[in-house]
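Complex shown without one protein chain; remaining protein chains in place.
A, B and C label the chains in the order they appear, each numbered from 1.
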Amino acid sequence: MELPMWLADILAVCAAQNDDGIDNAEENAETQAFIRLIEPEFFSKQFLNFIKSDTLKVNLAPFAYYYKIVAKWSYMFNDTELVELISKMFVARASEINGLSYKLNDQFSGDNQEFLNGLENFEKRLFKMSHLSYKDMNNWIAKG
Amino acid sequence: MNFNDILKDFETEAKGPKLESDKHRADDIQRLTDTWIKEKSVPELLPYAGELLDRLLVGVRKQIEFIEMNSIELQQDEREIKLLLVIVENELDRVQFLIRSYVRVRLSKIDKFAIYLRSEDEELSKLSSNETVYMEKHLELLMDLYNSQFLASMPEGLQALDEVAAGISMVEKPEYERPVFVKCKRDNHVLIDDDEIELTRNGIYVMRYSAIRDLVSNGEVMVL
Amino acid sequence: MTELPPYHFTTSEINFLAEQESITILPRYTFNGTRLIGPRLPNLKALHRQQVPVWIALILKKQDRCNVVIPDWLSVSFLKQRYDEEVNQPNNFSELPWHWLPIAKMLLEKCSDDFIDATHEVRSTLQDLREIRQLKARKGIKELNEVYLQLDGLSLMEINEIRPFIIESMNQLRILSQSVKGNGQFTGIEEAAEKEDVSGLLDESEVGDYTRDSTRDSIARDTATTDSVARDSIRGSGVRSRKPDTSYGDTRDENDDEDSDVEYKKS
């Protein structure tokens, strides 16, 4: 079954309790989470391998909030490996974002355009902010 | 008042009262500038610089009077007094800008963190009395708006505004963990994730605010 | 609509700060000082050097009341020397005044006749210096991590230029790393969600469906935060304090980039 994350998240974490909710070690041992999350495609081995080999080519745009989802997922499953991999990916992509945001004309083509199209929402915001800052600087230098 | 201030006071006392007021004023603009930068840069609301502002506002009033007095008698070709007024007015604009921006930055933080601020005495004590009045009244207006728009027609159990639903609090707090740029006035060290990090004098660092919050508040580290 | 975050300073604000710095002038005429809110403007005597804030110097200059003594560092030879240092020490920024960019710009614009060196030469040397330093700063960005960055020697205007990028990126890395170090607290996640204020909630409401085999498992559309208002009646929840999470050092590799001037240290 498909659930929105806001619901799935809490259901997966919260255990059902067959009493009035008194925390009791014995009971906790017997309890189970309401639901079990199925590993989504974007955390599959295949996808993660793609991230490793082609960090800048990965299209994250379809997963609008990729980093937020990673943070939630890692929290739930304490997945340190995932966090490490994704952090590395982020650094690589962020450097590229910074490099492109520095370009003065807003003309992007080929690989650059493809990379920008593949950004997820936080990355897009980062790009825009960085671009605004560089622009402000260049306008200031040109002024007067 | 810290040790340096006390030392400075001794210094000025030795030079006599006439210099003291001047010296004080000289520092006040610098203090205002620093206070503004700090308030803008850090994620939390800082204590209101009331005494400093009061002193500066007296200065502002005096200069406004000065301009009014002198500009009335001003003749077209009195370049001398005109130039003087230009300088006075320029400075006035600069000080007014700093105060305005400082007050507005604070207001936006107060609006954002209102519920959090009023829930903790320590936080509340950072507001001026005017700010407290503003915060309470603004909350009241918002409350009325929510209530009349939809909240009142909801089940009673749902009418609170500070609950923690699905593990996420509705109360917005300052992002203490957000990184800030700092410059160190002397060698120091901080702990981040159990790692001890050496800070060298004049070094410029970016690190999470929570790690250097104390050093910022005692002035050993300058936020940029 | 993306705006720069509130902690960011605009170039005009940094310029404003630079105008508060002191500079030496040589008055052309005698001029009685005046009381100001800040330090008094002293009486100016013709051809007697006097220190005044840059903004006053520029007003006097505009009225032909003074010449500005161009600081030593605004000479071609000094700047060229700094440029060589930048080239020879790829891991450091050379030492320049805290406000070198705006002060150089203002003086070149408004006091060009006070320069001893040819201003076009000063300009082009400044430009070279700026470019090599900017390149270094941007290279340092590859050292982004969740703990800290060290950028000794950068001036305020240069810092400001890269500030939003660095702060937001480091914050993202910090959120990611804390998501697995939270130890039973929602800390990292909660902030991840709250970070963007109301827009955070707006953002996360977008739907995305992800499929794996035949089972569908949608994980987007999460929302988290909302600004809200307290009532006097507080229901049990109260305010949770969110102290920084401390946790053991992480396992990132130490890959100091030789070419970078940004120190990145990890114990």
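Worth a mention:
We adopt the following convention: a contact is a pair of C-beta atoms (placed from the backbone, for glycine too) under 8 Å apart; a residue touches a chain by one contact, two chains touch by 3 or more.
As a convention for this text, contacts and distances are computed from a predicted model.
UniProt lists the omitted chain of the complex under the protein name "DNA replication complex GINS protein PSF1" (options: "DNA replication complex GINS protein PSF1", "Exosome complex component MTR3", "Ribosomal RNA-processing protein 42" or "Ribonuclease P/MRP protein subunit POP5").
Judged over the whole assembly, touch between the missing chain and the shown ones holds for A, B, C.
Of the listed residues B:Leu46, B:Val60 or B:Met222, the one in contact with the hidden chain in the full complex is B:Val60. Interface note for the absent chain: among B:Leu52, B:Val103 or B:Met222, the touching residue is B:Val103. Mapped onto chain C, the interface with the missing chain covers residues 1, 10, 12-13, 15-16, 198-199, 201-203, 205-207, 221, 223, 225-228. Interface residues of chain A facing the missing partner chain: 4, 6-7, 10-11, 14, 16-18, 34.
Although one chain is hidden here, its contacts on chain B can still be listed: residues 57, 60-61, 64, 67-68, 71, 74-76, 82, 85-86, 89-90, 93-94, 96-97, 99-101, 103-104, 107, 111, 130, 133-134, 137-138, 141-142, 144-146, 148-150, 153-155, 157-158, 161, 163, 165-166, 170.
To be clear about the criterion, only the chains that are shown with their structure count from here on.
Chain A and chain C have Cα centroids lying 26 Å from one another. The centroid of the Cα atoms in chain B and the matching centroid in chain C are 19 Å apart.
Across the assembly, chain A contributes 6, 9 as residues in contact with two or more other chains. Contact with two or more other chains is made by residues 163, 186, 189, 193, 224, 250 of chain C.
Across the complex, chain C is touched by residues 1-6, 8-9, 37-42, 44, 62-65, 67-75, 78-80, 83-84, 86-87, 90-91, 94-95, 97-99, 101-102, 121-122, 125-126, 128-130, 132-134, 136-137, 139-141, 144 of chain A.
Residues of chain C that touch chain A in their complex: 2-5, 8, 10-12, 15, 105, 109, 138, 141-142, 144-146, 157, 160-165, 168-169, 172-173, 175-177, 179-180, 182, 186, 188-189, 192-193, 203-204, 206-212, 215-224, 250-252.
Listed in rising order, the residues of chain C touching chain B in the complex are 6-7, 9, 16-17, 19-20, 31-32, 34-41, 55-56, 59-60, 63, 65, 147-154, 156, 159, 163, 166-167, 170-171, 174, 178, 181, 186, 189-191, 193-195, 197, 224-231, 233-235, 237-240, 242-244, 246-250, 265-267.
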